[in-house]
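Here it is, the structure, as structure tokens.
Of the protein chains in this complex, all but one are displayed in their positions.
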């Protein structure tokens, strides 16, 4: 029951965000950048502007839709990079142990010690603002928790009978990591990834706020919030709707990850004989 | 404590446990334990022996719940008691020893403190007094250098020592009933003997009734005068231990006794097959639906 609920709601919300992002060009009533009607700035929500207009008279609804493109791209791609790095390092470190484990562990600790946002900021400073640098910066700075979880799960799996049996049967190390260990740590890694999507969306907002992320006038939920900050009293909708979009995205992906974990669990898949 | 010696300390009547109302797991179990008696519940995993013990303690976890029957403790119905009154009984008048002492002890408190806590909670002693009592309790369960051990944390003790600490905690307030759920299953055999002996001795000295839950017929045989055999949520047979081993009545009991290799039973000539349970008892005989209690003496309160 709970499984269905999480999965369905998560999937619905995530799909909603994806549809908004993909279909922004068709759904959005106005151009997010060029349609700036200064005469109609700071207008409350109406039939013409379902989410109102911002300080420069741009349609908030259209900007939120286009912002979804940026947020989703940043969230998914950077988290994919993070998950890949974290899982590869974590599994290999846990499996092989020794100096490699020490090295990876040290690196993870260093990563955890540096605030990832500051690290991302430094990378952005080198690479310059823009979407590609944002993906790289966020993709290289948020893998440490995934790595830790992958490593500790691998450590506990390594001594279980089925991994030892695979070693005894002559399977190679890469094969064992791929067929025996990876499927069994996918659940926690997936959960980390969904949480990561949320934090990447937030990190994007923060970097855009600091002026090194997505450059205005191109809309992202982050720089929309920044812009709206000064009009919080006059036009709260300009901040509320991007904020709500972030909330829905994070919630949707978290629930989706939760539901997927349950679904991936074979205990749920087949009934007991 | 009890004015009449023959009055059972614990009297379980037609106890039913299920997941919700539909899925019954325990189908009406009844037995009595007299003061000072050690009663054995033996069965395999899933037979319901452990949840019987837990339900007496009031420690059943959701979704498991008691769906019927009664549990009388010194004449008092436990199932209608509120949770506060039950909590007051636990650890004071009835106590439990679990299979895995490491998970049953708090890893962040010294064992002395954990035992002392029992005296503080149930006897209202001050910590300083309770501490002395805790050391005494450790001495009672024959922990060497109890002063020093009282300051140890659970992980600093061996499995056998931890189980002795558990027993010291359980017996701290001299309960009327001790429930021991597989108390020695996690221990080595040479340690097991000592722990069992300790339970037997202390319960005898204090007149504590013991409900010993175990899968090991050997342990039960050495500890209990009466045994209940459980299978698939039913008490299928209850007898004096001696009689049970001499002439087991229920086919399941016969199967259980036959299936176990006995030390010293192999002859030099050949390596024989072991008797398998289903060669002795068919699944029909283990039966799910018919009432399978074959002993006559279950509902009588008195013992010969």
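As written, the chain order gives the labels A and B, with residue 1 at the start of each chain.
Criterion: a contact is a pair of C-beta atoms (placed from the backbone, for glycine too) under 8 Å apart; a residue touches a chain by one contact, two chains touch by 3 or more.
Heads up, the rule we're going with is that contacts and distances are computed from a predicted model.
K.L.:
Missing chain's UniProt protein name, "Tat pathway signal sequence domain protein", "Glutathione import ATP-binding protein GsiA", "Cytochrome c oxidase subunit 1" or "non-specific protein-tyrosine kinase"?
P.N.:
In UniProt, the chain that is not shown appears as "Glutathione import ATP-binding protein GsiA".
K.L.:
Using the definition of touch stated at the top, determine which of A:38, A:165 or A:234 touches the missing chain.
P.N.:
A:165
K.L.:
From the listed residues A:180, A:199, A:223 or A:254, report the one that touches the chain absent from this view.
P.N.:
Candidates A:180, A:199, A:223 or A:254; residue touching the omitted chain: A:180.
K.L.:
Which positions on chain B touch the chain that was left off?
P.N.:
44-45, 159, 188-193, 196, 215-222, 241-242, 245-246, 255-257, 259-266, 268, 271, 273-278
K.L.:
Given the full complex, what residues of chain A touch the hidden partner chain?
P.N.:
160-162, 164-165, 167-172, 175, 179-180, 183-184, 266-267, 269-270, 272-273
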